[in-house]
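Removed: one protein chain of the complex. Kept in place: all other protein chains.
For clarity, chains are labelled A and B in written order, and residue numbers in each chain start from 1.
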Amino acid sequence: MALTQPMASSGAPQLELPENVVVSRLDELANWCRKNSLWPMPFATACCGIELMATGAAKHDLARFGAEVFRFSPRQCDLMIVAGRVVMKMLPVLQRIWQQMHEPKWCISMGACASTGGVFDTYAVVQGIDRFIPVDMYVPGCPPRPEQLIQAIIDLQDKIQREGTITGREFNTRQRQDRKRALVESPLPLTLDASRNPNIQRQLSGSVTTGRP
Amino acid sequence: MSIAPAEFDAPPERRSEDYLWTLNFGPQHPATHTTLRLVLKLEGERVVDAMPEMGYLHSGFEKIGEHLTFNQYVTVTDRMNYISPMANNVAWHHAVEKLLGIELTPRCTYIRTIIAELARISDHLLCNGAVGLDTGAFTFFLYAFYQREVIYDIFETLCGARFTNSYTRVGGVSQDMTPLVIEKIRSFLKTFPKTLDDMERLLNRNRIFVDRTKGVGVLTKAEAINRGATGPVARASGVTRDLRRDEPYLAYADLDFQVCCASAGDCYARYLVRMQEMRESLKIVEQALEQLPEGPVNVGIDQRTALPTKKQVYSTIEGTISHFELSMSNRGFEVPCEESYAAIEAPNGELGFYIVGDGEDVAYRARCRPPSVLHFAMFPHLIRGHTLSDIVAVLGSLNIIAAELDR
Partner (left out) sequence: MHSSSDASSDSATTCPHLVALEQAFGPLESSMFRSQQRVVVPAADSFAALALLKDRGFDLLVDVSCVDYLEYRGAKHRYGLVYLLASTHSPDRLTVRVFADDPEPTVASVVPLWEAANWLEREVWDLFGIRFTGHPDLRRLVMPEAFTAHPLRKDYPLQGRGERHNFPVITRDHS
């Protein structure tokens, strides 16, 4: 990691550093602090909520990763874990809580129902919260095992370390502004041959980006 | 909102209604056990009225039931009362088998009894753990959760999933119980009573817990019957109705156990009833394990309901025909054009399914009768006159699972 190597621009003299001094960027320091003390906001609606509680309980302890305090107030959290299906009656509540959280904030969509609607392709269930909320990490599973959620937290920590900035500039990039879609929607029936379907052609060659950089 | 000093000491009849403060509790709140909403009218700390609102997790389960076959729908029933999914699986297939008129093998009835009772222990552990957590006893909650992990381990060895098991099938179960599972259950039976003793020692005579739950949320026997309460909530009010004894199903007629009741009807009584029911469940599991009969676990292939084993499919003509009949999409079971209702004593109360069959292997209507709806509906009646801090104790003791409530 960049923390231990002194920076050297071409031609300039190297810095002589004693052993107890590290030189780094402020962004790296901020990322390191933020990733190791993520305070989760558990938005637990259904069965995944029980696995979330099990992840926080004694056997698979989430506190080891810095995510000790499950604060239930959005004003005090920076990681929203949406665990469980979100129905259309609950979605405005979810959006309001997301807006009440302060930046920098991240969102983990835990489970199949929060990511894509899961088993419930019905009139009431939102088919993926990423249609209405920006999501950083998806955890598959129905419900995901606690180890999977812990892996997601670790991956989110890596993401924060890689991409974070102290002022939160990464949240203003154009890529984040595009809405992510887990599945491409096609209003026409899909033909078997994708090359002859005009909608898929457009999507494949077009500018819709999904996923992480 | 300012209060004139003269009004502050005025007796309640002389105060204007504007004095009351409306507080919205939920649907996102740590103590609401997932998505429940209460709109409270408070006078200081006292609750004058409460209007519960549900539907924040309504996913259209009953409509899905009209599109999935009986064996596919069991995956959806898991997600109803997700604290004890095995009990929901057993309830659904109990109702389906009643409609189809299928008689289970003895081994299957005992296996379903054992898993239903383990699910009951799991549910009561979480319910009481949540009551403890909401009233401040965090250690109690962690003890309960650790024991639930042991039960999850048993279920995972049995069928591969910690919870949301989808274990039962029409005419049987998906996998038989192996000796490893039986050994794990036996070791659980040895270690759990000591943990239960520890947990009881923590809270049963704890002054703070007793003060917070005794006399709070009292439900009289007449009100319990009028409002349709079933399960531990009703039994704690003196209604001695337990479907395991009154309308025995599975193997309960052969097993010896007691129905736990109390008469006080408050939160403390409900807590004690659930703790005692866990002990009775241990007795049931122990007896069922001893009496577990050998033999096939699924019904025979002549009944054309349970999938035959591969050996039968490849070596007997009946097995091949049966496999073909069940797997082809335009065939399947023979379902009468009738309607029937069957209920079991789920950990929460009477969980029943009213199924309308129309000849296909997809139900025409699959109605779930959830105990939580009626319990949540009587919440305003229980909470009037109590303080804001009693709300969490009462809500926790009613064991309202939002997914079962909303379906």
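Convention: contacts are C-beta pairs under 8 Å (C-beta built on N, C-alpha and C of every residue); 3 or more make two chains touch, one makes a residue touch a chain.
This one's a predicted model, so the numbers in the text were calculated from it and none came from an experiment.
When the omitted chain is restored, the residue from B:E156, B:E200 or B:E247 that touches it is B:E247.
Check A:N31, A:S109 or A:T122 against the missing chain and you find that the one touching it is A:T122.
Interface with the hidden chain, as seen from subunit B, comprises residues 54-55, 58, 60, 62-64, 66-67, 98-99, 101, 223, 225-228, 230, 239-241, 246-247, 336-341, 343, 350, 352, 354, 356, 358-359, 364-365, 367, 369, 373-374, 376-378, 406-407. On the side of subunit A, touch with the chain left out of the figure occurs at residues 87-89, 91-92, 95, 98-99, 101, 103, 105, 121-127, 131-134, 171-172, 176-179.
We take it that only the chains that are shown with their structure count from here on.
Rounded to whole angstrom, the centroid-to-centroid distance between subunit A and subunit B, based on C-alpha atoms, equals 33 Å.
The touching residues of subunit B, counted against subunit A in their complex, run 27-30, 34-35, 55-60, 63-64, 75-76, 78-79, 82-83, 126, 142, 145-146, 148-149, 152, 162-164, 402-403, 406.
Of all the residues in subunit A, the ones that touch subunit B in their complex are 43-47, 49-51, 53-54, 57-59, 72, 84-85, 87, 89-90, 93, 97, 119-120, 122-125, 142-143, 145.
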